[in-house]
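And now, chain A:
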Amino acid sequence: MTTETMSIDAMNTATAATSADVSAHSATSQKNALVGVSGLTMRFGGLTALDKLDLHINRGEVLGLLGPNGSGKTTFFNVLTGLYKASEGSILYAGEEVIGKTPQDIYRSGVARTFQRSRLSLPLTVFDNIVIGDYQHMQHGLFFNLFRRKAFRAEYDAYVAKVEALLNIFSPPLVSRMFEPVETFTMIDRRRIEVCRALLSQPRLLLLDEPSAGMTHDETEALMDDILQVRGKLDDLTIVLIEHEMNVIERITDRCIVFNYGKKIAEGTYAEITADPNVQTAYLGEAE
Partner candidate 1 sequence: MVKANTVLKSTMLCAAIGLGLMSAPSFSKEVVKIGFVGPLTGGTSSIGLGGRNSADLAVRLRNADPKSKYTYQLVTQDDECRPNVGVQVATKLAADKSIIAGVTHFCSAVAMGTAPVFARFGLPVIVWGAVLPEITYGNDFKEVHRVNGTMINQSEVAAKFMMQQGYKKWAIIHDTTDYGKGHNKYFSEFLKKDGGQILGTFGVTADQQDFTTELTKIRELKPDVIYFGGLTPLGVRIRTQMEKLGIKAQFEGTSGIKSDAYIQGVGEKLAEGSLSFLEGAPWEKLPGGLAFTGQYRLQKYSEPPEAYGPFAYAAANLIMDAVEKVGPDRKKVRDVLNQTKNVDTLVGKVTFDERRQNIVPLVTKYVVEDGKWAIWEDSSYATGKRKLSGQ
Partner candidate 2 sequence: MNSKTSLKKPATIVLFVTAIVITIYMWLFLHAESQLAVAGLIVVALIATIAGKKLGTMQHIEQAAASRPGLARIWAILGVLALTAAFYDSHFILLMMGGVLLYSTACMGLTLQFGFSGVANFAGAAFFGIGSYTAAVLATHTGLPQLVNIALSGLVAAILGSVLILPVLRTRGHYAALVTIAFGILFKTFIEVNDVLGGPQGLQVPSMEIFGYQFNEGFTLFGLDVSFYVSYVLLSLVICACAFVLLRALERSWVGLSMDVVRTDETAASTFGLHIKRWKVIAFTMGNLFAGIAGSVYGMMVGFIAPNNFTFSDSLLLLSITILGGLGNPIGLIPAALIVLILPEKFQFIQEYRVLLYAALVIAILLFRPDGLLPRKTRLFFSKGAA
């Protein structure tokens, strides 16, 4: 505990410093960094999923996370969203320490995500699953919900409109089936629904964990276009994308970071990282 708080303090002073002169931590934290990660380590018993990770995510960029399976990409998301508690290190999100916060708080500060294997409430309708994405803005009061039905109706209708709008972007046919249980939909539709759920609350940071898994090439293309379209509507939405489809990465990411064994082995534009020998070995290594 103490070590952690210490590291937090260290980090804070560090950022204070960075605002003064860029030289310190030049690699990890730049002026317009939305997220700054330093010395992040996550251990599960024996194995180390994240190993002294240093990286930063710039405001408004689309960052691609690459790396072989089990290289710690998803774990990074889980730590960033507060599901796992890091063993060491710190994550600054918009200047605030994330580690130690509950997932709930992190979500409220504008971080939304999708999951590698989709995590929707299958018996609930499409609308239910998407609308919960904006939980922070709903009215949770018992009295409001149970007795002020007129007011609730108004709020509800507003949400129906919002969800319809969102669905219209991603897959118009879903609109007509908005009130059917999710379990009746294909995997691909479910992924679209998950993305919509993540977007509904208009987050500042969107974490997409292999959104195109199991999709055909064209479907992936379409999904990405839709995401970008929404991004255009929102001001400075930052996106971090875990993806294996190289040409997707190439098309939409501004910058990429490659993980291997919980370490950052390469960073830069798509062109740069593909040229990087470490990356090739890493992937070839995986290929064997």
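A few remarks follow.
The criterion applied here is as follows: a contact is a pair of C-beta atoms (placed from the backbone, for glycine too) under 8 Å apart; a residue touches a chain by one contact, two chains touch by 3 or more; residues count from 1.
Regarding selection, all candidates are chains of the complex that A comes from, given by their letters.
Please read all numbers here as calculations on a predicted model, not as lab measurements.
The contact partner of chain A in this complex, picked from the candidates 1 or 2, is 2. Of all residues in chain A, only 81-83, 102-104, 107-108, 112-113, 115, 119-125, 128, 131-133, 135-136, 138-140, 142, 145-147, 149, 152-153, 156, 179-181, 197, 201 touch candidate 2 in the complex they form.
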